[in-house]
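A single protein chain has been removed from this complex, and every other one stays in its place.
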Amino acid sequence: MNQRKAVLPMSARYLINAALCLALILGLKGLSASGLLSDYFTKILILVGINIILAVSLNVATGYLGQLPLGHAGFMAVGAYTGGIFLKSVNAAAMSGAPLVLTIAAAILLSGAVAALFGVIIGVPALRLKGDYLAIITLGFGEIIRVVITNIDSVLGFDFTYGASGLKRIPKFTGALNVFLCVVMTCLVIHMVMKSRHGRSILSIRENEIAAESCGVNTTFYKVMAFTMSAFFAGVAGCLYAGNLGSLQPGGFGFMKSIEILVMVVLGGMGSMLGSVVSATVLTILPEALRSFDRYRMVVYSAALILMMIFKPSGLFGDYDFSLSRILEKLGVGKKPAGKEDAR
Amino acid sequence: MHLFSILISQIINGLQSGAIYALVALGYSMVYGIILLLNFAHGDIIMVGAYAVWFSMAHLGLHPIPSMLLAVAASTLLGVLIEKLAYTPLRSAPRLSLLITAIGVSFLLENSFQLIFGAGAQTVPNLISGPSLQVGSVTVSFSAMLTILVSVICMAGLTFLVQKTKLGKAMRAVSENMSAAQLMGISLNRTISFTFAMGSALAGVGSVLYLCTYGQASPTMGSMLGLKAFVAAVLGGIGSLPGAMIGGFAIGLTEALVSAAGLSVWKDGAVFAILIVVLLVKPTGLLGKPMVEKV
Partner (left out) sequence: MKRYNENTRLVPVPSTSVIPDRDVGKLPILECRHLGIDFGGLTAVSDFNLTIGRTEIAGLIGPNGAGKTTVFNLLTKVYQPTRGIIMLDGVDTAGMTTAQVNHAGIARTFQNIRLFSRLSVMDNVLIGLQDSMSYSLPAAILRLPSYWKQEKVARERALELLSIFDMADLADHEAGSLPYGAQRRLEIVRALGTNPSLLLLDEPAAGMNPSETAELMENIVKIRDTFQIAVMLIEHDMSLVMNICEGICVLNFGKVIAKGTAADIQNNPDVIEAYLGKRKEGE
């Protein structure tokens, strides 16, 4: 890699990526200011963004770590309820300006942190198991989270999650801009981690656990790390989800939701962030674009899942990832190392 | 005495639902034993069986008995069909792909039935009726007796089949070592299909018993029932047939006792908590065999 001439230095590549993100943000702002971006499209964009975060975060555990957790919606629920309860208790609805921005940022981080804490609590015991057993135990944990959220109030004796009737009147803070920022941050952080010694350790566990251990990789630690990272971003997505809907029902975070996220990851290609992004986008827009299609959505999803496994188990993108460098290289902008250095 | 009779009747309820879990758990265990697949679609085969009973009674106007036989036949056929269409092409694929496919099949069945018959439940009243048994202050319903009796007969039959017949021997051989069994002239496809057929037939019987007990069918009935039966199979030691039976009854009894303690909303939570404890303390379950990876 380093014997080749690096014509475009790393810093320049980061700058280009940052400029692209900024352009997208300004574009979004401009579109919504000019009224071209209707409320309806904003709504869809928000949903797309939340689903991208969910898919990309599950991809860490599924695609990179090579495990199959079936309780991702549980972490999302933890994040959603944390964010919702936090925002209600600090009375964010009455805030404006800088305090509001800070409160929202705090809510998102707190949601991620609490979900990550659950990730550690669940991950430490669950990750002692492998394959099918890990899938089932995470499924069990996910269901327990849902049961607890539904029934905890009767145990506590006061209103906390509002059980089956749902947590209502959460300040609706989620907008296209903060979702977009969260999507960028999620992808960026995950990308940076995966292209580091930590990420390589996670990948080595997927590739061959015994060999990884023999190379001195502390597999338990890195499994829990990947799992926790996955949970953190699921929590972030949950918080955005709460801020988007304004009310939460525990029933919405069942096994079905976990599978919906899994479908996005599998169709996109396990191990490909680009795949997760594209398939989350398509699978969110498609049912919206074809209203009548909504009824058939889950049927088509599940059929697609089966066909994908039989005919192209690696998913649409395999583990191919977007690389700005590679695109520039193809465009002939300059010969650079073939590292996958995307920041998106 | 009053508390005691409540307890006894709850235990009977527990045995009744436990019998159904046990039948379904057997299917999970058999399939896992032979191709190491958690057949997520297994619970939905019960749902299809229940719909078959409802459809043949409500729309074809059949008598309950032929409807039940039809349901068992439909379940069996469906099980084999799923195996042939979805799992056979993936026999040499990574286990993860197979597991995802099974989840896909499960969701396909649930959502197609929801699309065709609607999300609501279909009631099948008075499928079977008979005299109930009165022992002191405890009433044992006819459906409870029938359910427990039928499931015990099925389990005994299955045990005989697996232990004493040629096909059973073939099944055990394939689950022990697939390639060695093939070299001994055992037809892999036939044995695996047969295993699916047996498991699905048991699920079909389970669906009939479910209808006798609860009297209604809905597209998502299989998912929770399947998950709990699956917990039962794991508890007993997945791959072990006696384990599945014990696990089924244990789960049924747990649920009944949690309900008897007035904590019925925590019923599902308790079942999954058992799952987690078993997996953490003894992942191979009560009667399962440990698996060692060859280095």
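Labels A and B are assigned to the chains in the order they are written; within every chain, residues are numbered from 1.
The working rule: contacts are C-beta pairs under 8 Å (C-beta built on N, C-alpha and C of every residue); 3 or more make two chains touch, one makes a residue touch a chain.
These figures come from a predicted structure and were not determined experimentally.
Quick one: which of A:Ala212, A:Ala237 or A:Met309 touches the chain that's been left out?
A:Ala212
Touch as defined at the start, partner being the missing chain; which of A:Lys88, A:Lys130 or A:His198 qualifies?
Missing-chain contact among the listed residues: A:His198.
Which chain A residues touch the hidden chain?
Its contact residues with the unshown chain are 1-3, 10, 189, 192-193, 196-201, 203-204, 207-208, 210-219, 225, 319, 338.
We adopt the following convention: only the chains that are shown with their structure count from here on.
Under the stated contact criterion, what part of chain B meets chain A in this complex?
36, 38, 86, 89-90, 93-101, 103-108, 110-112, 114-115, 223, 227, 230-231, 234, 265-266, 268-269, 272-273, 275-276, 279-280, 283, 293, 295
Quick one: in the complex, what on chain A touches chain B?
By the definition above, chain A touches chain B via 66, 68, 70, 125, 128-129, 131-133, 135-137, 139-141, 143-144, 147-148, 150-151, 154, 210, 255, 259, 262, 266, 295-296, 298-299, 301-303, 305-306, 309-310, 313.
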